[in-house]
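Down below is the structure, laid out as structure tokens.
Only one protein chain is missing from this complex, and each of the others stays in its spot.
Chains: A, B and C, in written order; residue numbering restarts at 1 for each.
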Amino acid sequence: MHDRTNPEGAIAEAVAKYSNWGRWGPDDVLGTVNFIDEGKRRQGAALVRDGVTFSLSQRFDANGPQKGWRNRNNPVHAMLGTGLDAVHGPAHFPHGIGGADDMIIMPLQCSTQWDGLGHIFDHGKAWNGRPADKVVTTDGDQVTGIEHLAAPVAGRGVLLDVGRVIGDGELPDGFAITEEHLTETARAHGVEVGRGDMVCVRTGQLTRVRREGWGDYAGGPAPGLSFYTAGWLHRTEIASIATDTWGFEVRPNEFDDAFQPLHQVAIPHIGLLVGEMWDLDALAEHCAGDGRYDFLLVAAPLPITGAVGSPVNPIAIK
Amino acid sequence: MHDRTNPEGAIAEAVAKYSNWGRWGPDDVLGTVNFIDEGKRRQGAALVRDGVTFSLSQRFDANGPQKGWRNRNNPVHAMLGTGLDAVHGPAHFPHGIGGADDMIIMPLQCSTQWDGLGHIFDHGKAWNGRPADKVVTTDGDQVTGIEHLAAPVAGRGVLLDVGRVIGDGELPDGFAITEEHLTETARAHGVEVGRGDMVCVRTGQLTRVRREGWGDYAGGPAPGLSFYTAGWLHRTEIASIATDTWGFEVRPNEFDDAFQPLHQVAIPHIGLLVGEMWDLDALAEHCAGDGRYDFLLVAAPLPITGAVGSPVNPIAIK
Amino acid sequence: MHDRTNPEGAIAEAVAKYSNWGRWGPDDVLGTVNFIDEGKRRQGAALVRDGVTFSLSQRFDANGPQKGWRNRNNPVHAMLGTGLDAVHGPAHFPHGIGGADDMIIMPLQCSTQWDGLGHIFDHGKAWNGRPADKVVTTDGDQVTGIEHLAAPVAGRGVLLDVGRVIGDGELPDGFAITEEHLTETARAHGVEVGRGDMVCVRTGQLTRVRREGWGDYAGGPAPGLSFYTAGWLHRTEIASIATDTWGFEVRPNEFDDAFQPLHQVAIPHIGLLVGEMWDLDALAEHCAGDGRYDFLLVAAPLPITGAVGSPVNPIAIK
Partner (left out) sequence: MHDRTNPEGAIAEAVAKYSNWGRWGPDDVLGTVNFIDEGKRRQGAALVRDGVTFSLSQRFDANGPQKGWRNRNNPVHAMLGTGLDAVHGPAHFPHGIGGADDMIIMPLQCSTQWDGLGHIFDHGKAWNGRPADKVVTTDGDQVTGIEHLAAPVAGRGVLLDVGRVIGDGELPDGFAITEEHLTETARAHGVEVGRGDMVCVRTGQLTRVRREGWGDYAGGPAPGLSFYTAGWLHRTEIASIATDTWGFEVRPNEFDDAFQPLHQVAIPHIGLLVGEMWDLDALAEHCAGDGRYDFLLVAAPLPITGAVGSPVNPIAIK
């Protein structure tokens, strides 16, 4: 029975059932990305029929949703040279060549992103049971840095447009997506979800905030996965889950005095690769049009050494 | 005849022959990426036979080659929370959840990257003949920002391992790769290069500096494309060119008092997508092993609004 | 007569009367800081009777008022090493020494600051009539960078606590401080304002937002100097003006469709050094206690080469 007052107990229970610690040996740094094998990538590539691509990334710029919580600002893109300088400023270079340079300052969790395995801990333990203080120091994640995911994150993607199937296109804030919702959506789409798949769940919240303004998109109420989908996340042996929301789980969380309890199970225990703030709208539109909800998905993080997350521009190809 | 003293004349001559201005209409923002069509992507996907992936990205960290030229520092990866804090610091969150966050500060040209169309100008003109000062202001590239390349940069990749075919694995610094070298390499590989292909040229310089230390990898002498490959770059109608060097052209440049003259033709006039500092070594090893030098290449930039370049983790799938 | 619909006309009229262009020769880079002479500094030093100091700076941290307008975020202070690492992490250094390092990322206009002479232009003209595009490029202010003010900004400071004298401690938002208010306040304080003085005007807005929350402190309605104090600012030959508000002039501005019209006269034409977001509360309390409203003020900017502004920790000594 759901006891709103005892998140710690519910987490412990889920951990007992769904932990993948040791599943890929004591030295593992990939978690559920281990489920993506070569066959899965061949299967993904075989899904390319039209040759159309979709970027599942929001834009990285100052107009994003961040409000500064825990130093999470929107990206600052600063120019270090411009066309104005090239045309009107002093010449820096010979024979008429001119150039522009730029830089970016951004939290790695500011927009469309993957959470690395070092992003969340449970009672001081990181993925595979390692002591969090030995894993993530001020020099970064010494063990499971996102650079380990540089190559493998490519395979079969599956879109579950729960917003469209269960809602009227958009789920309301606070809506908890259950295992039944996920299953029903897959059935409606005629798609199966299994080992090694990279699952994208569209709630429609991004569609809504685009229309109505960011509001509290970054950390406020949102539709998202119920805490009790932990079993499904574990049992299906999917490689990753990504949503169009700030955190992939429902907010407010389903417990009193809680903070992202599903993260606490999914990342350090299941070893699940979690994507957030993905833009699934154009892809969803296309899937609704042709009825095909699986595709090749290539979503390689930037290999920032020791990072506990990474911005990503996931590419779906159908 | 090659006149070392007249880069401006040679550039003008090349521009007269190889300009693509207007080829895709006055409003074009894609340049040669237009050559990547759906058929090319289907062709690319069909090249996936084994399901193996290669990240063609160097790591992004403080140990990179940059020395501060034009504010190009190596990336600074700063932690905003760590496992040390989670275990030993004051608790920020309930029920035993802990987390780590991080941020990055980096020039967009610091490591493995794409040059955007707004990165280089010729006599004050940007791609498609637009006035550079109307295109790239301090607010960024208002017209051809890298965000326009968020979705399409996926298709058939071709590796030309010139270092292996022409050199003994590595070309020396200052070696100018000619059209003949490119053609001979393709012939040796048994691969054809044509419209819409994304060509990766391995010189071996990265292999060498990895062994011997960065030295002046960032801007010093390097093997690279001869200025006179401009015709080949144009005629083959390739979508992009990328190398394992800081700039894709030979350094020192083939003219006195010159700075990156091939850039001045390739980017603003041909509209070519140029990649730099790619790591082609693992891919090259595999290609040498199985004799197949083409593959699916997905190399989507981060859609940083108005950026004139972007870090990228290009994924080759064979 | 005040015509709300014609800011451009009012500005032109003020400029015609109050311009200091050429006053200190064609090469001047100091503006009204020229008024601070050695005698003024001796006068300032002679005001030190008790030996007590006041920092007139707000704190620089993530809890500041900024909301991201024009990339003006609050400072991000990131640790590059901590005591947690020193105690629990791997040892980096011998014989038991440990250390912590840190960095900051901040807009130079984020908190307590000086506006440099290159911060504001009038119809494309910067201080002393120079073309703004020749002065401030992407490489910074090539002529009047804040580094020129590294040494001289020290002298006699005068506090005008208008909030206390005219208001009941705090002026309401939108309150326009007139020349009469300034004069009356000085008279009430028994202090004279003259050539070379550094004038600090306390409105009390900072006191209020500290109590009630930042709200729109950064750019919203605020008490401040009336546009029509331009004559007083010019005639008194003060070296600088600073307030406890985001911009030193009243907001909403006194014209329709206007943006900081007094800045447009004060900075590029009068050459006035303008300070914003100063914290005058503790100093004001002390002045009210002993009835002495002048003091030694040392307010040297950080000499950031080419900067158009600088954070500053102004020190008042009485």
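Rule of thumb we're sticking to: a residue touches a chain if its C-beta (ideal position, glycine included) is under 8 Å from a C-beta of that chain, and two chains touch if they have at least 3 such contacts.
The structure presented is a predicted model; accordingly, all values stated were derived computationally and were not measured.
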Please work out which displayed chains the absent chain touches and list them by label.
A, B, C
Of A:105, A:258, A:277 or A:316, which one is in contact with the hidden chain?
A:105
Contact with the hidden chain (one of C:34, C:109 or C:128)
C:109
Need a quick check: the contact residues on chain C for the chain that isn't drawn.
7-8, 11, 37-42, 44-46, 48-55, 57-61, 63, 70-72, 75, 77, 79-84, 86-88, 93-109, 118-124, 126, 131-141, 147, 150-152, 154, 255, 257-261, 263-264, 296, 298, 300-309, 311-313, 315, 317
Provide the residue numbers of chain B that touch the chain removed from this figure.
62, 67-68, 71, 73-74, 76, 78-82, 84-85, 88-90, 105, 133, 137-139
Could I get the residues of chain A that touch the absent chain, sorted low to high?
76, 78-80, 82, 84-85, 87-89, 103, 105, 138
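Here is the rule we use: only the chains that are shown with their structure count from here on.
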Between chain A and its twin chain C, rotation from the CA superposition, multiple of 5 degrees
180
Chain B against chain A, contact positions shared by both copies (same if over half, else different)
same
Could you tell me the distance, in whole angstrom, between the mean C-alpha positions of chain A and chain C?
44
Find every residue in chain B that makes contact with two or more other chains and list them.
79-80, 82, 84, 87-88, 103, 105, 138
